[in-house]
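Note that this complex is displayed minus one protein chain, with the remaining chains in position.
Moving on to chain A:
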């Protein structure tokens, strides 16, 4: 009996160890890329969602004849944590000999993996991680299509001036702003950019409150905001603390004129369902382009959603797939125009890319800095209305009019 019990425990523990998913080796006459995402572990859900966008871009390209007549083949690398990201990047570059790697969704994974590819002189195309330093380290072959944390923070602060103040018929300087954020690197970074931007724009920040994302009680934070009379709250958070904040805000009867968040903590349906559609009503969110966006400002977005549904049988779970799809397409075009996978030729081709804003499926343009960062990626302002996340700003991408207030009232 004892032996059995021990064997059962050992088996259960073994089952919990994630296995790396790999594809068969490449055939001839193809161009090989690595797809480095977290496919297992805690980041797996949105890692997989990101990968789906890349996969759809590859299929579309292959159906249209591939890259310069060669079929694209990709080899998956499972990056559960930074250590494994390094290991998988090494495997992809030295064993599988891929011509480039696409990834990664999570910033810490991207920061680790790009060090390997840079040393190996292999281009790394980042399609979803937002940490600024990824393209601030002077790397030659790291390129990124998506917006960075600083872009997110700036968009949040600018939205107060460009969207919220006009809707409330007040001057931006008269609004009292509260900045709250979870106190890990993510929250510290974004709120740091927010503070700098708010100061630059002359806004009145009355409270800056960090808290632990593992906090089980945010009532003190809410009472501080309430005492300070904050009209607009900017929150940088994960899911749990977003849910807690909204629930306890209601318990304490605190009704600011606007609450704005960014990223996963605000965009996912789970968050909205846990908070309740009526309590989430009016919450503003700055994020990658989501699906309720005017297709005139994001040509191809409707087609992408349809292709996604045809392949995976469900609606896209977040905007990550769309951002990865858009990024992969931009880089495929660049590699095609380079007519080679040589890193220097690819770099020259990427730097020559010039797509105006509003001509890709995400609505972003593409124009890369010397550092490899896309300078035309603009996150949109969205709002929860009737249980749906709809784009409300800028006006040409909007599908609904922004409203003020929070909760159904």
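We adopt the following convention: a contact is a pair of C-beta atoms (placed from the backbone, for glycine too) under 8 Å apart; a residue touches a chain by one contact, two chains touch by 3 or more; residues count from 1.
Just so it is clear, contacts and distances are computed from a predicted model.
According to UniProt, the chain absent from the figure is "Branched-chain amino acid ABC transporter permease", selected among "Branched-chain amino acid ABC transporter permease", "NADH-quinone oxidoreductase subunit L", "Response regulator" or "Hydantoinase B/oxoprolinase family protein". If you put the hidden chain back, the residue from A:211, A:266 or A:332 that touches it is A:211. Note on the undisplayed chain: of the listed residues A:185, A:223, A:306 or A:352, the one touching it is A:223.
Only one residue in the set A:57, A:244, A:361 or A:402 touches the chain that does not appear here, and it is A:244. Touching the chain that is not shown, out of A:68, A:121, A:170 or A:273: A:273 (per the contact rule at the top).
Touching residues on chain A toward the chain that is not drawn are 2, 5, 9, 12-13, 15-16, 41-45, 183, 209-212, 214-221, 223-224, 227, 239-240, 243-244, 247, 250-253, 270-271, 273-274, 276.
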